[in-house]
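These notes are about the structure you will find just below.
Chains shown are a subset, placed as in the full complex.
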Amino acid sequence: MVAKRDHALAQQAVTALFERDQASQALGMKIMAVKPGYARVAMRVRADMLNGHDTCHGGLIFSLADTAFAFACNSRNDAAVAAACQINYLKPGREGDMLEAEAVERIVAGRSGFYDVSVSNQSGELLALFRGQSHRLKQEVIK
Amino acid sequence: MVAKRDHALAQQAVTALFERDQASQALGMKIMAVKPGYARVAMRVRADMLNGHDTCHGGLIFSLADTAFAFACNSRNDAAVAAACQINYLKPGREGDMLEAEAVERIVAGRSGFYDVSVSNQSGELLALFRGQSHRLKQEVIK
């Protein structure tokens, strides 16, 4: 069971990180849920997110997954950055789609953490599977 | 040796793809060089590309690499999309940095292709290593 104060700290740390995160804000992302080791983030596919095949640019699907990963791996208030990420694309995103990325902590080992992120659309179809490896910085997100 | 017309076709296919690619344009990307199986793309790190750690959002470094990869794997006028990508982050990007992604074809096997992309800054420091796997669609980029 996760203590109430861990939940509160996760909320505060991720809210602080998001307020400073101009990129995720510019992409219209919204925090849907946060708890220790977990985050869910939404983003609507806008016209200026489409690539030359008229589907959502893979880099922006990745960005959504990456932000959910960043929120999950900073949710314990230990600042961490991405070291390596892998993504598999299963289905394209379309203009107007409301995408959601759910990041779940798999394991924390030393200064490394491993997170699985799923990106789905409003119909629950899986668009991409993402795995991120984080590296802890030895500083706090909020004091 | 690559024939002149292959070079010309690569230029035309990638230019056409870039004109339709609203995401890469909105991120301020510029095509620096294109030839069959190869592309180099630049992007300046803007304030609205920074994350909560005040460095370039990993998703946007990935997006730059992904666009260079897309241009390289569509440069023979066979339309292809990303199937899977992997990125390792070595150094952060800072506001104002002029980043460049260089995509090189490693191998094409059946409908799959493998591309290595390096992302560097204006000082030639390597920020990220990216590997992309493409999937050919059996249609042309330009008729």
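Here are some notes:
A and B label the chains in the order they appear, each numbered from 1.
Criterion: contacts are C-beta pairs under 8 Å (C-beta built on N, C-alpha and C of every residue); 3 or more make two chains touch, one makes a residue touch a chain.
As the structure is a prediction and not an experimental result, all values here were calculated from the model.
Number of identical chains making up the complete complex in this structure, 2 of which are shown: 4.
By definition in this document, only the chains that are shown with their structure count from here on.
Mean C-alpha positions place chain A and chain B at a centre distance of 23 Å. Those residues of chain B lying in contact with chain A across their complex are 16-26, 47-60, 62-67, 70, 74, 79, 81-89, 92, 141.
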